[in-house]
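With one protein chain removed, the remaining protein chains of the complex are shown where they sit.
Chain nomenclature is as follows: A and B, assigned in order of appearance, with residue numbering initiated at 1 for each chain independently.
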Amino acid sequence: MSFYFVQFVTGLSSACSLFLVASGLSIIFGVTRVVNFAHGAFYMLGAYIGYTLTDRLSGVVGFWGAIALGALAVAAIGTLIEMLLLRRIYDAPELFQLLATFGVTLVVEDLVLLIWGPSELLGPRAPGFTGAIDLFGQPFPTYDLLLIALAPLVLAFLWLLFRRTTWGVLVRAATQDREMVAALGVNQKWLFTSVFALGVFLAGLGGALELPREAANHTMDLQVITEALVVVVIGGLGSVPGTFLAAIIVSELNAFGILVFPKISIVLVFLVMAIVLIVRPWGLLGRAEAAARAASGMVLSRWRPLRAEGRLFAVLALAVAALLPLVAGSYLVGVATEVLIFMLYAASLHFLLAGGGLASFGHAAYFGLGSYGAAIALKACGLGMETAIVAGTVLGLVGALVFGWFCVRLSGVYFAMLTLAFAQIAWSIAYQWTDVTGGDNGIIGVWPSAWAASPARFYWLTLALSAGGIALLRAITFSPFGYALRALRDSTLRAETIGIERRRVQWMGFVIAGAFAALAGALYAFLKGSVFPDNISISLSIDGLVMVLLGGVGTVSGGIVGAAIYRSLSIWVISHTDYSKLVLGALIVLLVVLFPKGLVGAFEAWRSVRTLAGLHRQNP
Amino acid sequence: MSILVVEELGKSYSGFQAVRDVSFVLEAGEMLALIGPNGAGKSTCFNMIDGQLAPTTGRMAIFGKSTAGMTPGDIWRLGVGRTFQVAATFASMTVAENVQMALLSHHPRRWPALRWAARYHVAEAERLLALVGMTDQAQRSCGELAYGDLKRLELAIALANDPKLLLMDEPAAGMATRERHALMGLTGRIARERTIGVLFTEHDMDVVFGHADRVLVLNRGTLIAEGAPAAVRANAEVQAVYLGAGSLYGARS
Partner (left out) sequence: MRMFSAIVSSAILAAGFAGAGPAVADDSIKIGEISSYSAIPAFTEPYRKGWQLALDEINAAGGVDGKKLEVISKDDSGKPADAVTAANELVASDGVAMLAGTFFSNIGLAVSDYANQKKILFLAAEPLTDAITLSKGNRYTFRLRPGTYEQAAMLADEAAKLPAKKWATIAPNYEYGQSAVAAFKKLLSAKRPDVEWVGEQWPPQGKIDAGAVAEAIAKTEPDAIFNVTFGADLVKLVREGATRGLFKDRAVVSLLAGEPEYLDPLKDEAPEGWIVTGYPWNAVSIPDHAAFLKAYEAKYNDYPRLGSVVGYAMLKSAAAILGKADSADSEKLVDAAEGIGVETPFGPITFRAIDHQSTLGAFVGKTALKDGKGVMVDVAYHDGAPYLPSDAEVKAQRPQN
């Protein structure tokens, strides 16, 4: 019995350390509606700065002073980023802030490497909390007890802050009605900045408090960000007590789950999230999102098919692209093939995200299913490349059919997080089901049929399928079905009132997007000759979002331009520097600030201004 | 036959009774106004009738069919048009495409996925836009319309399924006085020509009494008066409610 109690308390301490970092994320999202991807980076910075300070300051006061100073330093950095970066883009489409904070994360990762070096840094243990006490005959770390005491204190502090202070009342009012607070003469800018600073302070504190438990290292940020995000969502967005509850549930399930299934940890949080969201679409303690925010801050411009001029360019572009292998070497042709595949992948996500207003955080699931479907069909079933590509596409389609059915029951960020959960579940299956998928060692030897084996020929095949796919997606966008999907995005209320069945139409849209992503994934398998769980990874899902957002979510096909630019750039940068994250991250931040409508969006805005100016000149 | 029958309709939110025991009928071709001070429960009534909210108690029937458990889409398919207090339209489409979208939905068929949506029901959309006087704006982007035009567009959308019942929640909100009268005059004319029953709410009492055939007065969720405009205007209780809440007539009358 005592073992189970100790295991419970152990789970509790993990829950508390998770809550400390997740609470900040929850607050920031609750008030500013920013999905702060950089939260993990701030957590990591807290650990590293804390390490440096504990190294300099000694003694009890020195240690705790260092922890507090570390968290404050991180809060200062966060405040600076909020003022210089986020403030400029609060009015940009939702998710654009995600892109910006993703860029910040990349930059921070490489800066940490440059400043603190590559090795893990083990800090001192907390003075006075170095040992263990006897808990029912078992030694239990006193530091873990400290964390268990600290988390409820933070929870209570936050509760009082939001319920019992003027600042808290204003913040809550701003959450519900921004205009009203602005009308009251409250400076909303500073309200947001202060909330962001508080949230980042908690992230830094969480990181610094980890020092006595683990070494500061380079992967801390990504380890914590998904888990923190998942906990916030399970608890219900913006509900700090919900976050606390979710952290406890997840940690206890893990502590006891590993006794029965020692391999469960890898997928546990995502399983819990999927189940919670299916049963309670707004998380444990969350409330229904007031109004769909899809359109807020997003100036919906009119979508129209390509006119004669545009079609001419499309044909020209295709002709130029088809001639490429005649002038370029096989490496360049290989890169171009990869770029084309990612254009199709981005176009499929763009169709869903821009055309349907459905932000998928797990689009890589279908890309990966396409890859695995093709590889398994080729290697295990002995089918040819042509059939394997079809098989991969079909597997992705079926996956989208199953996952999508659940996902379209939700909306907004909850929809996004359920797609993420399914993608991670698919990922862990690929990672674990060694007999079929080869586990993390993947499936190798997935090469094209002889007729398509040369780089040029495979490029032409990819060009045909990608261009065809993109054209088809555009055609669907302007078909009655695409209009119905877009009608739901523009005004769900109006669309449902004129008899458009939301779930059915969005489900279909989800499946179409999934199938095209799977086609891209199948092609990718043959380009690389191998398939790995990486093809379903979160980072690939995020890459998709980056490409679409860079292109412009308000445009018809900005995603393909975003993909062409981002993918080419990243291949080029990775090939030329080890600090590719620094370069790419800085570029993303720069582009976000310069082009809050995305590259294509900015281009269209510029052109329409010019056209108007031209009209004025003609008609004085 | 009554096209809309509402019996003992009630709605409560966690203890708060927003609407209580509301019963009335609407006849074909009739302009019925539902009025009452802010918070009287008018929008709640509308949202229950068009299927967005499930009533806590009571029954409703449209064209003799019970609407229990129906979604807004189901009710649209019965032949009911709806406009909203805050205009709800598709901002990334043109004015004509907005109407075409409604027409596409009204004419159920296997939508061939690959034909351009903008080529369906062109003539029909033109006719509806002409009806509300928006022919010259058909190709404009919906996102750049003036608010009054959006309201007229909503009316055209609401007429796309050839409805026999129109539910209009403050159709003229946000418009200038002259526009309000024009819009309601237009609505009344269309309703009479096509024998459409119209249930509408409106704040401007001049508009209400100028265009309604009959008036329902709602206060704190309960119907307190019903009848011809003149009779309602003379009703002491109605006057008290409106005097208490502000002014019923304003300085104009």
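Heads up, the rule we're going with is that a residue touches a chain if its C-beta (ideal position, glycine included) is under 8 Å from a C-beta of that chain, and two chains touch if they have at least 3 such contacts.
These numbers were taken from a predicted model, which means no experiment stands behind them.
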Touched by the hidden chain, restricted to displayed chains: A
Residue, one of A:Gly59, A:Gly185 or A:Pro262, that touches the chain absent here: A:Pro262
Options A:Gly334, A:Gly544 or A:Pro596, residue touching the unrepresented chain: A:Gly334
Contact set of chain A toward the excluded chain (per top definition): 3, 6-7, 10-11, 13-14, 110, 113, 118-122, 125, 130-132, 138-141, 143-144, 212-215, 217-220, 223, 227, 251, 254-255, 258-259, 262-263, 265-266, 309-310, 313-314, 316-317, 320, 324, 328-332, 334-336, 338-339, 431-432, 434, 439-442, 444-445, 447, 455, 524, 528-530, 532, 534-535, 555-558, 560-561, 564-565, 568-569, 571-572, 574-581, 599-600, 603-604, 607
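We take it that only the chains that are shown with their structure count from here on.
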Distance from chain B to chain A - Cα centre to Cα centre, in angstrom: 42
Chain A partner contacts - residues on chain B that touch it in the complex: 50, 71-74, 76-77, 82, 84, 88-94, 97, 100-102, 104-106, 111-118, 120, 141-143, 157, 160-161
Residue ranges of chain A touching chain B (in the complex, touch as defined): 295, 299-303, 305, 472, 475-476, 478-484, 486-487, 489-491, 493-501
